[in-house]
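All protein chains but one are shown at their positions in the complex.
As written, the chain order gives the labels A and B, with residue 1 at the start of each chain.
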Amino acid sequence: MLLHIKSLSKSFGALMAVSDVNLEVETRERLAVIGPNGAGKSTLFNLLTGYLSPDSGEVLFKGNNLAKLPPDKIVRKGIGRSFQIVNIYPELTVFESIQMTLIASARRSYNLFSKAKNMFLKETEDILEKVGLSGLAHVPGELLSHGDKKRLEIAMILATEAEIILLDEPTAGMAPEERLETMALINELAEKENLTLLFTEHDMSIVFAWARRIAVMVLGRIIADGTPDEIKENPEVRRVYLGEKR
Amino acid sequence: MSQVIEKNKNRMWLWLLITTGFFVLMPLWAPEMWLHLAIEIFIVALFAMSLNMILGRAGLPSFGHACFYAVGGYAFAILVVKLKLPAFIGLLAAPFISGLFAVIIGYFSIRLTGIHFAILTMGFGQIVWAIAHKWYSFTGGDDGITGIPIPAILKQPEVFYYLAFIMLIVSSAVIKVVQDSAFGQTIVAVRENRERVTFSGLKVWHHLLLNFVIAGFFAGIAGALLAMVNRSVFADFGYWTSSAAVVLMCILGGVGSFVGPMVGAVIITLLEHYISIYTYYWQMILGCLIIILIMFMPGGICGYIQEKLQKNEPGA
Partner (left out) sequence: MTGSEFLMQFMSGLTTAMIYFLIAAGLTLILGVLKIMNFAQGGIYMLGAYMSYTFIKLFGGTNYGFWLTLAIAPILVTAFFCVVEVFLIRRFYEKPAIYILLMTYGVLLVTYDLARMSWGWIIKTAPMPPMFQRPFEIFGLFFPLYNVFLIFMGFFIFFFIWFIINRTSWGKIMRAAADDREMTAALGINVPWVFTAVFGLGAWIAAIGGALVAPMAGLSADMGVEAGIIAFIVVVIAGLGSLPGALLASFICGEVQAFGILVLPELAIAFMYLVMVIVLIVRPWGLFGKPVIIK
C-alpha cells in the first residue's frame, strides 16, 4: 500500500473540517475525492501536503508517518501537489522553471558557485519532451496559455520525482477541449511514470471518465468509497447528491 | 534571436572593457578631488549592489540595510582603535561581523514580506543605530570614532583608489557568480513564487536568510572601506535615511539589472556632490527626483533602457 490515511481529523473551532477520515491508496491508483463545497476536500489536501497540521490521526506514506511534517519535507518523501490556481514562476521561462525544480530536488540549491544555466540540461529537455513543452522552452511562464501553464506545473511536479500527485481541481477555469486534453496528458504521464493520482474535481464527467476509484466526502467524512459504478449505485451518495429518499 | 543575444553580449563586454579601462587609468590624469569622489562612488556602489541582492533578487524591501554598513564601519574602527589590530585584519574581519548581525536580524525578519519586512528591518536597523549613538564607552556615542590609524601607504589617494576599485571589482564579481549560481536562481524563484519553491522541497526561509547574510557581508566590506577612507565612523551611517538613500539608488538604477544599483550610486553621489555646492536645499531636489522617478520610470534607468532596446530589436 502506498498511502494509508488513518483516522485523520482536523477542526477549526467548533467546525470539524475533516473528521476521522480513513483512506487507502494503492500504487498507480487514480482516486478522485468528490463532494459538495465545504465538504473538507481542500482541508484534507492541506493536511496531506503539510499546510495544516492534523489534530489527530496518521498519514502513512510507504510506512512513514507524514502527519505534522512541514510541506518541504513531505515533498521530499515523494508527494507532489498541483494547485487549483496554477502555481508557476511568472517571469522564469519554461526551461528555467523545470531546471530550477531539478536543482531543488537534487539538493543543489545551496550551491553558490556553479552556474544554474548549465545544470541539468539533459534532464530538463527530457521532461519538456515528456509533457510536450519543448517548443515553448524559452517562453516566460506568465505568457503561456492556461492549459500550458497547467502542463508546466505538472512538469515541475514530475521534476520533484513525486510518486503520488495531489491535484486540486486540475481543470478548473479551462475551456472544455482544454479539460480533456489536460486530463489525457495527466493520465498518460501517470501511466508512463507509474504515478499515483489523488484528485478533486467539480466536473463529474471527468471524474467518472478518469477515476478508477471515487471517495465521496460530505461534512468532513468519507461516506462512500468504491469504483465509479459502485458510487453511481450507492444509495447514500444518491441521497446526498440527488436528494433521493432512503 | 541567438545572434541578437550574441551581439548584445559582445557589446556588453566592450562596454565593460571601456569602463574598466577608464577607471584603471583615471589616477594618471585626474585631479585628486576626482579621485576622492571616485572612491566614495566605489564604496557606495558596492553598498547598493549588496542591497540589491535583497531588494531586486529576493524582492524584499529592506529599509535597514545601512545598519550592516555601519556595523562594518564600527567593527573596523573598534578592531583597529581599541584592539590595536592592523588595518587589513580589520578590513577582513568587518564583513564577518556584519554578516553575524545579518544572521540575527534576518532570523527575525526574513519570514515576512512587503511592508512588514520593511518595517522590521528598519526597526532593527534603528536599534543598532540607537546603540551606536548612545554607547559612549564602546562606540563613542554621537561623537563617533575618529582618528582611526591606517597604514601610511593608504594615505596616498591613488593607492586607496586602487584598493577601493579592486574591492569593488572582486566583490561585484563574487556577487555576480552567486547571482548566476543555483542558489541565486533559487532566490529569484522564491521572489517569483514562494509556494512553488516550498513544493519543490526547499525550506524557503533558510535560503532567504543565507541571501540576507551574504548581502550583509558585502555591506560590511563597504562600511569598513568607508570608515577607512574617512578615518572615522559615525552612528548616522546606519540611520534609516541612509537605508532609504541606498534603496533609492537601486530603484533609480534599476533593480532588475546587475549594473543598475551601480548606475544609481554614481548618479546620486555625483548629484549630491555637485548640487550641494549650489544650494542648501538638496533634500528638496532629491525628494522631487524620487517623485519623478517613481511616477515616470518605475523600472529605473536600466529598466528603461532595456525596454527601449527590446523595442528596437526586431523579433525580440
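List of remarks:
Note that a residue touches a chain if its C-beta (ideal position, glycine included) is under 8 Å from a C-beta of that chain, and two chains touch if they have at least 3 such contacts.
All of these numbers come straight from a predicted model, not from anything done at the bench.
Residue-wise, the contact with the chain that is not shown comes from B:122, picked out of B:46, B:122 or B:150.
Of B:108, B:138 or B:274, it is B:108 that touches the chain left out of the display.
Taking the complete complex into account, B:133 is the one of B:57, B:133 or B:207 that touches the chain left out. Residue in contact with the omitted chain (choice from B:164, B:251, B:265 or B:302): B:251. What chain B contributes to its contact with the hidden chain is residues 55, 59, 61, 63, 108-109, 111-116, 118-120, 122-124, 126-127, 130-131, 133-134, 136, 194, 198, 204-205, 240-241, 244, 247-248, 251, 280-281, 283-284, 286-291, 294-295, 298.
As a convention for this text, only the chains that are shown with their structure count from here on.
The part of chain B that touches chain A in the complex is made up of residues 177-178, 180-186, 188-189, 192-193, 195-204, 207, 210.
Residue ranges on chain A touching chain B, taken from their complex, read 49, 70-73, 75-76, 80-81, 83, 87-92, 96-97, 99-101, 103-105, 108-117, 119, 156-157, 159-160.
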